[in-house]
Every structure is written in C-alpha cells, then in structure tokens.
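There's a structure below that I have some questions on.
Missing here is one protein chain; the remaining ones are kept as they sit in the complex.
And now, chain A:
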Amino acid sequence: MARINDVGGFEGFGAIDTGDDPEPFHADWEARVVGLFNALRAQGIFNTNEFRDAIESMPPAEYLAASYYERWFRAVCTLLERKGVIEPGELDA
C-alpha cells in the first residue's frame, strides 16, 4: 500500500519555493535532531531503513502537518520507544 510520503505525481501541493537557504538548518534544534539520528544510528540502536520506515508510517495528517525535521524527531522518538530505550510517555513526563 502506498504511504503518504509517496507523493510522486500527486497534484495539489502548489508552487515550489525555489529560494535558496543561506544555512542548512533553520534552528539549532534541527541540527541537534540530525546529530541524534547520526549518533544513535552509529551506536546501532536503529538503522537507516528502520528510521525511514518510522517516518513513512506516520499517520498522513501528522506527516503533512510536520516540518521535515519534526518528522525526524518524531521518528527518533518512535524508534527509541520501540527499542525500549525510553518508555512511552517518558519524554513528556
């Protein structure tokens, strides 16, 4: 079954903002999330395919509402819970 990330050919996403980004990240937390991803992957806590799957299996409405790096953060949290590194809800305790 196609997932929400499989957008190739879809209509309705509007115009492309072709402007260039002066910086790769728009906020410090985005860089920290990428760092978390790289560090946890390097430690073998999850691999790239599991990470992609965690992003791509997000409920469609949440996927579309989230920014690119919000998806990354969500996926990191999902996998840490799935692997038992953190407890569900622990982050918000």
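Criterion: a residue touches a chain if its C-beta (ideal position, glycine included) is under 8 Å from a C-beta of that chain, and two chains touch if they have at least 3 such contacts; residues count from 1.
In the analysis below, contacts and distances are computed from a predicted model.
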Identity of the absent chain, which is to be given by its UniProt protein name, from "Sulfite oxidase-like oxidoreductase", "nitrile hydratase", "Amino acid/amide ABC transporter membrane protein 2, HAAT family" or "Extracellular solute-binding protein": "nitrile hydratase"
Contacts of chain A with the absent chain, listed as residue ranges: 5-21, 24, 27-29, 31-36, 38-40, 42-43, 45, 48-49, 52, 55-56, 64-66, 68, 70, 73-74, 76-77, 80, 85-86, 90-92
